[in-house]
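Every protein chain but one is kept in place in this view of the complex.
Just so it is clear, A and B label the chains in written order, and each chain counts residues from 1 on its own.
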Amino acid sequence: MLEKQRLSTPREGFLNITHAVQDAVSRSGVLEGQAIVFVPHTTAGVTINENADPDVPRDLLLGLERAFPDRPEFRHAEGNSSAHLRASAMGSSVTVFIQGGALLLGTWQGVFFAEFDGPRSREFLVKIVQD
Amino acid sequence: MLEKQRLSTPREGFLNITHAVQDAVSRSGVLEGQAIVFVPHTTAGVTINENADPDVPRDLLLGLERAFPDRPEFRHAEGNSSAHLRASAMGSSVTVFIQGGALLLGTWQGVFFAEFDGPRSREFLVKIVQD
Partner (left out) sequence: MLEKQRLSTPREGFLNITHAVQDAVSRSGVLEGQAIVFVPHTTAGVTINENADPDVPRDLLLGLERAFPDRPEFRHAEGNSSAHLRASAMGSSVTVFIQGGALLLGTWQGVFFAEFDGPRSREFLVKIVQD
C-alpha cells in the first residue's frame, strides 16, 4: 500500500507525523512488516528523534543551522543551498518496523517531517510492506 | 524474522555490531534478501563505515562533536541536544543486502552502533527480509 499525505509547513521546523504514519499502517491492515516514509522534496527531509520535549526538535533545527549555515560562496541562485544541505543530512526516507499492527518505535521516538525552506504545501509518501 | 539484541555502551563511541547482524542473518536461514538494523533510541544511531582501522570511528566521533557541539542556546533540559543531533545525522537505520547467506558489505565496511549519550544499556533491532 502506497499513500500520499499532504501537510502545510512553517518557514522551518520538525513536524511530528508519527500519528499520520501510524494511521496509514492501521488503514493497511498490515500486522507485521515495515512502514517506509519518503519525502519527495529537496529542501525538506525526514528523521526519527525525540517525541516528548518540544525543545529537542527546536534544538535540532538550531544545531543544523549552525553546522550548515548559508555561505557567501554558495552559487545556487535560489539562495537556499543550506536548506538543500540540511535535507541531505537528515535524509529522504526512514524505515520503521511494524509489529502487531503498530509502529515499533522506541519509547521516546517519533517520526518528524523536517522543513528547511517553507512555508510550503508539502507531501510525504508512506509505503506499507507486509513481511 | 525480527530480533532484538542488547549491548552495553561507553559514554560515547562507535561499536562494531557487524558480527551480531551477520549472526542474525545466519540464524534466519535467509540466503537472498536484506538485513535492516534499527536503533530505537534518540541519542544513539547506526551507520556503516570503516571496519579496519579503529582510528576511523574515533575520528568520526571527534568530527561529529566539532560539527554538532553543545551550545548555550540549546534549551532541552536534559542537556544532551548535541547527542540528539548527532543521532539524526547518522540515522536510525541501515539496510544491507544479503547474498548467499552473507551480508553484502564492501571490503572495508562494518555496521556500527553509534552511542552519543552513554553509558547505557541499549538495544537494536534486526529484521531479515527474504527476497
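Assorted remarks:
In this section, a residue touches a chain if its C-beta (ideal position, glycine included) is under 8 Å from a C-beta of that chain, and two chains touch if they have at least 3 such contacts.
Quick caveat, the model's predicted, so the values are computed rather than measured.
Looking at A:17, A:56 or A:85, the residue that reaches the missing chain in the full complex is A:85. When the missing chain is restored to the complex, the residue among B:39, B:64, B:83 or B:126 that touches it is B:64.
Contact with the omitted chain, checked across B:2, B:48, B:87 or B:128, is made by B:48.
On the side of subunit B, the interface with the absent chain consists of residues 32, 34, 47-50, 53, 55-56, 58-60, 62-64, 66-67, 89-91, 94-97, 99, 104-109, 131, using the contact rule stated above. Against the chain not shown here, subunit A presents residues 2, 36, 38-42, 67-68, 71, 73-78, 81-82, 84-85, 87-89, 91-93, 95, 125, 127, 129.
Here is the rule we go by: only the chains that are shown with their structure count from here on.
Subunit A and subunit B have Cα centroids lying 20 Å from one another.
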